[in-house]
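Note that one protein chain is taken out, while the other chains of the complex remain in position.
After this line comes chain A, so read on.
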Amino acid sequence: RPDVLREELLLSPLPAGDVAATFQFRTRWDADLQRGAVSHYRLFPKALGRLVAALGVRELHLALTQGFWRTRTWGQPPLQAPAGAELWVWFQPTVTDVDKAWKELSNILSGIFCASLNFIDSTNTVTPTASFKPLGLGNGTDHHLLRYAVLPREVVCTENLTPWKKLLPCGSKAGLAVLLKAERLFHSSYHSQAVHIRPICRDASCLAVSWELRQTLTVVFDSFASGQGKKDWSLFRMFSRTLTDACPLASQSKVYVDISPKNKEKELLEVTPPPASLHEAVVQGEKRTYAVYDLLSPLLFNTSRSLNVQLKWTRPQDSSELPTPVLHAHRYVSGYGLQTGEISTLIYNTHPYRAFPVILLETVPWYLRLYVHTLTIITKGKENKPSYIHYQPAQDRRRPHLLEMLIQLPANSITKITIQFERALLKWTEYPPDPNHGFYVGSSVLSALVPSIIAMKEVDMEQSPLFTSLFPSSDGSSYFVRLYTEPLLVNLPTPDFSMPYNVICLTCTVVAVCYGSFYNLLTRTFHVEEPSRGGLAKRLANIIRKLRGVPPL
């Protein structure tokens, strides 16, 4: 068969009782999408296939995320995405007008996924030079064929999940996708869904090209919000559904549960029903053990018709066991007033003895005017000069700032990067609705090859499941990590939008009162009037006087 579908689900417990579930659906199609005017699709969705063929796309990565992955408490994620929408694309060298193709691509994707990706234009698109290398096959890496854009303000909801589910061959009717019910998925701390399309080698000799579509969905369930305070998790409690069968079109359908003992003494986690097999792998520098449930094996559904994996903590965790990730970062804005400010990024390297370099990519919108002469990088009290800097200044209303740096992080250190900026005054039509909410600055991206403590061997990309990564590792001693910092929310000097109304009211009042009075004074004619017998006020006053016994007026 020319196309193959593999579906996997990974459940990993996080410290503090939360649990993370990562779904991955991989469709590999042994055909060359770039050639031929006619294409006949089976498992690969026609909408994406025609998009890749028509616009000359080499690689496409789109992620829609709600929430933020807390690296310090949850550890390194398998695949992280920044808050909002992120789209980065490598085009084929045959594409002549990359900007036009980029604009068409973002508009078509906005229609397919019901997301406002049509707001991607030149004011939030950048061309990174070092950060986003292609993850699939390809020779020649002219970075002018790469475009990267992030929309931090984008909200992800059910109407983005439905078209994503429609791209799966079995839809949400069979297999692992049955668990994807929107009401439970969005009641979580972190929800990220992504689509990755790239060309890969068809086999080990790499003589022909296949196309791979990877759809991933990561969800973190909070023990307090979704779990009602209890720390026992099961598929039914997480998704309000259990698994009944595998997708008939899938050649592999597995559920993995991370049961690695954190302390090397006792098992931390107990899993029911007992797994058929265990799988050990070195993932992100650590040795991990996984319990495997194969939905395609006939033994699994012998005893009961549905599979409901249950996780129970056997002993409470103490805080000494919480692992700190080797690389994590934090970014914030400081300063006072509405004129100037400072963006600071703190990068932590907690490896005890190895230093490694990290590439930092920052995209700042044009209305925060960065002053590059105030850029300082300080590690352990001393200045740290980056070995590569690429800075592209912004052009008002046309291009954002782009800052890329390669910084060496010494072992066991904190590096602080600060840069000052000035806030610009926008024209009155450029403010979004609700301008006092603030303006978002997209997350910055950190890419690094982190040295691992345990040696990892080369893994076959086809057989290995999701957690051994989308990223190829060059040798066994380090693994690739891409981290995102927090997005920032910055207030710009905002005019008072009710002023035109106030001005009209004030002017009209002044004119009416002053002009009217002056005119009356100047043109009034006086004439004698007979005193009237007394109006209503005088009669009322006389009645009160009579009651008091005082002579009338």
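Here is the rule we go by: a residue touches a chain if its C-beta (ideal position, glycine included) is under 8 Å from a C-beta of that chain, and two chains touch if they have at least 3 such contacts; residues count from 1.
Methods note: contacts and distances are computed from a predicted model.
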Hidden chain of the complex, named as in its UniProt record, picked from "NEDD8-activating enzyme E1 regulatory subunit", "Eukaryotic translation initiation factor 3 subunit B", "Two-component response regulator" or "PIGS transamidase": "PIGS transamidase"
Chain not shown: contacting residue from A:V4, A:A21, A:L60 or A:I108: A:I108
Sole residue of A:V4, A:A20, A:L51 or A:L217 that reaches the chain not shown, by the stated touch rule: A:L51
Residue among A:R72, A:H144 or A:K166 that touches the chain left out of view: A:K166
Those residues of chain A which, in the complete complex, touch the missing chain: 37-43, 45-47, 50-51, 54-55, 108, 111-112, 166, 169-171, 173-174, 248-249, 504-505, 507-508, 511-512, 515-516, 519-520, 523
